[in-house]
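So that we are looking at the same thing, I have put the structure below in structure tokens.
Of the protein chains in this complex, one is absent; all others appear in place.
In order of appearance the chains are A, B and C, and numbering begins at 1 in each one.
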Amino acid sequence: MQIEKAIVRIHERVAGDYRELVLDAPATAGAARPGQFVHLRVPRLDGSVLRRPFSIYRARDARLSILYKSVGRGTRAMESIAVGDTVDMIGPLGNGFPLEGIGENPALVAGGYGVAPLSFLAGEVDVRGTVFIGGATARDILCVGDFESLGWTVRITTEDGSLGAKGLVTAALDVWMAEQQGASPVHYACGPDGMLRAVGERAVAAGHTAWLSLDKHMGCGVGACLACVQKIRGEDGSVSWKRVCKDGPVFDASVIEWDA
Amino acid sequence: MQIEKAIVRIHERVAGDYRELVLDAPATAGAARPGQFVHLRVPRLDGSVLRRPFSIYRARDARLSILYKSVGRGTRAMESIAVGDTVDMIGPLGNGFPLEGIGENPALVAGGYGVAPLSFLAGEVDVRGTVFIGGATARDILCVGDFESLGWTVRITTEDGSLGAKGLVTAALDVWMAEQQGASPVHYACGPDGMLRAVGERAVAAGHTAWLSLDKHMGCGVGACLACVQKIRGEDGSVSWKRVCKDGPVFDASVIEWDA
Amino acid sequence: MSDQPDMSVDIAGIRMKNPVMVASGTFGYGPEYADLVDITCLGAIVVKGICLDPWEGNDVPRMVEVRGGLINAIGLQGPGVDSFVETYMPFLRQFDTPVIVNIWGRDKDEYEEVAARFNDVEGIAGLELNISCPNVKEGGIAFGTDITMASDLISRVRKRTSLPLIPKLAPNVPQVGLFAKAAEDAGADAVSLINTLPAMVIDIETRRPILANRVGGLSGPAIHPVAVKQVWEAAQAVSIPVIGMGGIETADDALEFIIAGAAAVAVGTATFTDPATAVRVIDGIGAYLQRHDLAGVGELVGSIRE
Partner (left out) sequence: MSDQPDMSVDIAGIRMKNPVMVASGTFGYGPEYADLVDITCLGAIVVKGICLDPWEGNDVPRMVEVRGGLINAIGLQGPGVDSFVETYMPFLRQFDTPVIVNIWGRDKDEYEEVAARFNDVEGIAGLELNISCPNVKEGGIAFGTDITMASDLISRVRKRTSLPLIPKLAPNVPQVGLFAKAAEDAGADAVSLINTLPAMVIDIETRRPILANRVGGLSGPAIHPVAVKQVWEAAQAVSIPVIGMGGIETADDALEFIIAGAAAVAVGTATFTDPATAVRVIDGIGAYLQRHDLAGVGELVGSIRE
């Protein structure tokens, strides 16, 4: 982890409200693993004291990129970042996805910008499997080409049916899981809380391992402020707060204690 | 007075740290008189609640311009205003210089950006006279061409002698006043407090009228907040606060009660 | 819902077209902003603080900008009762917008006297009793931070005025609810809060305070979340209406106060930034009510879900 002043190389719209920001960031890119994130100081966001966390989307050849969606004050201000600007970021942060036990035929499950760390993951492992990408509408389905070019099978769902199957990503996942007959594929998921929870519950019920990357509001990003905590069950069954930034953002679905 | 959203047409460095900002502002420009000012909301100065006041430098053909020096947070942020941007301003504000009794051979005395309203004045009257422009160094001497092309006599002083006579503007003024023999020229001055005071005291001592445009930190700019007040002697000799924004910024030197 | 939502409110008997007032000291006495703000649109005008006789206020500098706000130490400069009534009331009576006079005194007697003087003045809708100005030694905040003094002062003034009486509470107390309740018990018809937060800026080059008065009061967006908390506490403590203010720049800022329990709000510093703020806030509240299918602003007051 370090503070890196990265120069913006490319900043472009990829689809809908999503943009990719490509930075020269040799130190951070060199150390990055899938599922880790950077804590970015939005330039010219005067009066703002908090950085914004973004999953690492690509890290290759001293370049690092993130994929972001404009949703609020900070991300809207990011739209005006220009090529050549300097962006101050801390990274790589967090634990990332454990890749050792990935096994055969893993399932990646992504909602919205959740594709970003999973696309990174897909390119870093030797196995190939199936990627489930869900979104409200066709404009929320990103990175399909990334996965396909790597040889992953992509299954798309949209809530309005404008692309792929109509419905929730979990419906597609259910069909697929039923096809697995005895195998215990590992799941990797990133997306909104509701999706993560649904994916986790299915996996746990089926006895599969699922690694979920949580999205919590953050302060420091390094484990110091205790803002980003999630209830996690320990081995002795006791429940305690873990820091999503430092102890996560990726947790085993079976230890996450969701709110009632 | 109105709020006008003005489009930036030209924004360029004129000399040293001084820039001219030219705006399409038909309503404000149409109503502007020399010595009046606009209260400008600096674009993208997040977390800032106060506008910044600037004398009107030119107002002609639906265009209005100001001449400003980068001295602090607000004016530094103004440097990044781009052609095509919209600038929100209130104006024209204040009383302006009284021009009726200007008489023969008036003296204009300017320090730094104080040339701005005086240049405007010089082009709005039929008489011609002498303009005294003072500054620390040659880079602070602006608008000489404006005055000369209008037929005014320009006398320059710089403290370091890098342009014109070496010394304070008042030294040049003293020489000139001694030459006036019995005439009672009217003085118009704009610049830092010390200069205004010196000009005012000389004029009053000589029995001349001097109109001084004061530079006070402002809140509202329209007379509502009472932040910008100056002690002024009334006709009955009593001293009371007057609002520089509303009752000024131009006051007769003989009624200004300077701080001890 | 196709009907226009009902924006009107009744604050202690003062009928207002909408719940958005302009705060004392930030709108002069009315005429100053008249070219820029349509006064007939406002819920009410609260004029700058008035004491008995003309009052000089503090020396300059009186204002300094800080991150997220400004600090002022005007020190309640004002023309005094008679001159105010003579100079500004004819102007203010032209509109059907209620005029609330912010009053103060250098001692309790003066507070009483000022209040009494306004009884016979036509066109005054209510009195806001400033017991929380951080910028004068004589009156102001000393009353607003001592609950016994505040109670006594409010009861005394109450006896001298038949107008709606609205004490303006100081924010820099640990339990503002106690002050709100004390005000209610002492006969207040409503309370307003917050006044500015005591604050200071030092010029590190000269090592002198920037303001001539050394300390001043912080206002603007920086204080908004502090104000929301104080208004929420005050609203829980009393059954009289609460007027919320502090850092309102947008309709959303105002809506927070209303949801927290404010029956009306006031825009202060933001008028300097953008004179159209109050009108923008009024429009935004209307749009919110429509979007949420609410028949009137009253349904929103204190509707916080905890």
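Going forward, a contact is a pair of C-beta atoms (placed from the backbone, for glycine too) under 8 Å apart; a residue touches a chain by one contact, two chains touch by 3 or more.
Because the structure is predicted, anything quoted here is derived from the model rather than measured.
Asks: Out of C:Gly25, C:Gly49, C:Gly69 or C:Pro241, which residue would touch the omitted chain in the full complex?
Replies: For the chain that is not drawn, the touching residue is C:Gly69.
Asks: Pick out which of A:Arg9, A:Arg197, A:Arg233 or A:Lys246 touches the chain that's been left out of the picture.
Replies: Once the missing chain is taken into account, the touching residue is A:Lys246.
Asks: Kindly state which of the options C:Ala44, C:Val81, C:Ala115 or C:Leu197 is in contact with the chain not pictured.
Replies: Of these options, the touching residue for the absent chain is C:Leu197.
Asks: Applying the definition given at the start, please give the residues of chain C touching the unseen chain.
Replies: Against the missing chain, chain C presents residues 66-69, 71, 141, 145, 170, 172-175, 197-202, 204, 206-209, 214-215, 218, 221-226, 228-229, 232, 247, 252, 255-256, 259-260, 288, 303-306.
Asks: Touching the absent chain: which residues on chain A qualify?
Replies: Touch with the absent chain occurs at residues 1-3, 41, 47-51, 88, 90, 216-217, 219-230, 240-241, 246.
By definition in this document, only the chains that are shown with their structure count from here on.
Asks: If I count C-beta pairs in contact for every pair of chains, which pair wins?
Replies: B-C
Asks: Among the chains, which one keeps its Cα centre farthest from the Cα centre of chain C?
Replies: The chain farthest from chain C, judged by C-alpha centres, is A.
Asks: Give, as an integer number of Å, the spacing between the C-alpha centres of chain C and chain B.
Replies: 36
Asks: In chain B, what residues contact two or more other chains?
Replies: Residues 47 of chain B each touch two or more of the other chains.
Asks: Could you check chain C for residues that touch two or more other chains and list them?
Replies: Residues 67-68 of chain C touch two or more partner chains.
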